[in-house]
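Every protein chain of the complex appears in place save one, which is left out.
Moving on, here comes chain A:
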Amino acid sequence: MASQDDRPQSELRRRLLMGMAAAPLAGFLPKAAFAQTPPTSAVNTTGLAVTDTEVTVGILHSVTGTMAISETGSVQAEKLAIEQINASGGVLGRKIKFIQEDGASDWPTFAEKAKKLLVNDKCAAVMGCWTSASRKAVLPVFEQYNGMLYYPTFYEGLEQSKNVIYTGQEATQQIIAGLDWVVKEKGAKTFYLLGSDYIWPRTSNKIARKHIENFLKGTKVVGEEYFPLGHTQFNSVINKIKLTKPDVIYAIIVGGSNVAFYKQLKAAGIDMSKQTLVTISVTEDEIDGIGGDNIAGAYACMKYFQSLDNPNNKEFVAAFKKMWGDKTVIGDVTQAAYLGPWLWKLTVEKAGSFDVDKVAAASAGIEFNKAPEGYVKIHDNHHLWSKTRVGLAQKDGQFKVVYESPDLIEPNPFPKGYQ
């Protein structure tokens, strides 16, 4: 408890220090800079934390607890984006200042911190959350206090809110293109679906099963299984896989289980050159823990890989490594988190206002050309149009892109025929 009592004080101290540091700088700014900046009273009619020189946004991720492993990359990407936006002049002439809160891998804490960011700190927008559980916990808070959340993770869909922009893919975007590819390219007929036992893998596998059974021809599911989060023994299911000999192992296993699963798969002699393994839950981040040797030859299906060969991405990867070190890797969600602050900036500039209602209304149709994944656009349903790619895992922990959907795929969070 003591640490929580301390927090507001240290926050205040930090703000005072920042203020003191900023004060002398303000004197040097040329007068012209102020002239271009629209007056605060015009761009902020709802009492958000916007001054003539600054606008406050929140960052809300877990930096402690189980989820810190995944959410660290998102925090890094968001800080990088904010720094770059500030270096290029900020938003409506105002520098972005961020307040970071720790959700501590605990969903009620997420809700509490979200409320703090919206009610006490009056953040104009919040970049945050990772798991669906944390998003579900903060959603009522954002709707009640009318905040703006930029959510980076690929997720199961079945949700849409005026107050949320989903910068990751929803399930159908991620899954269907990948299944079509593996059937066409590998001639796959039989699938074995695996997952950790919670909402995202279950919903995703449901979509995969519907697509395999109803939309593809001559394909079938020969097994479907779920394991408790944190399960570490996969020998029995590996035996079942050996017995049923599916063409494709479709795995949506997360967290520490992931590492155990791939290590045991490799030890059991499953040859990924003969049997295709497709996953939608392993990014470059996870491979760090799994070990490139153990997963080389598997296919991952998502919208972004660090190895994407385009000028935007090269610039992004270089900037990211410069800020966070050469050894860091960038996964799909990290890239999606990077989009959050940029999309918000573009939306605010289009709306000409920081007001949440105006930002929410202006979101649809926002285009971002400089995204590392390539061009993206916000759909009316607040998800992103994006391409889906298939990457082949390499021993060095990177993916080689072997397929890219020709067009942007429309986000469809409530897919007909898949529920």
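In this section, contacts are C-beta pairs under 8 Å (C-beta built on N, C-alpha and C of every residue); 3 or more make two chains touch, one makes a residue touch a chain; residues count from 1.
Operating definition for what follows: contacts and distances are computed from a predicted model.
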Would you mind picking the UniProt name of the chain not drawn here, from "Urea transport system permease protein", "ATP synthase subunit b", "Phosphate acetyltransferase" or "NADH-quinone oxidoreductase subunit F"?
"Urea transport system permease protein"
Given A:239, A:310 or A:419, the correct residue touching the omitted chain is A:239
Out of A:42, A:119, A:267 or A:318, which is the one that touches the chain we can't see?
A:267
For the chain left off this view, which of A:110, A:227 or A:368 is in contact with it?
A:227
Can you list where chain A touches the absent chain?
63-66, 68-69, 72, 197, 224-228, 230-233, 235-240, 242-243, 256-260, 263-264, 266-269, 285, 287-293
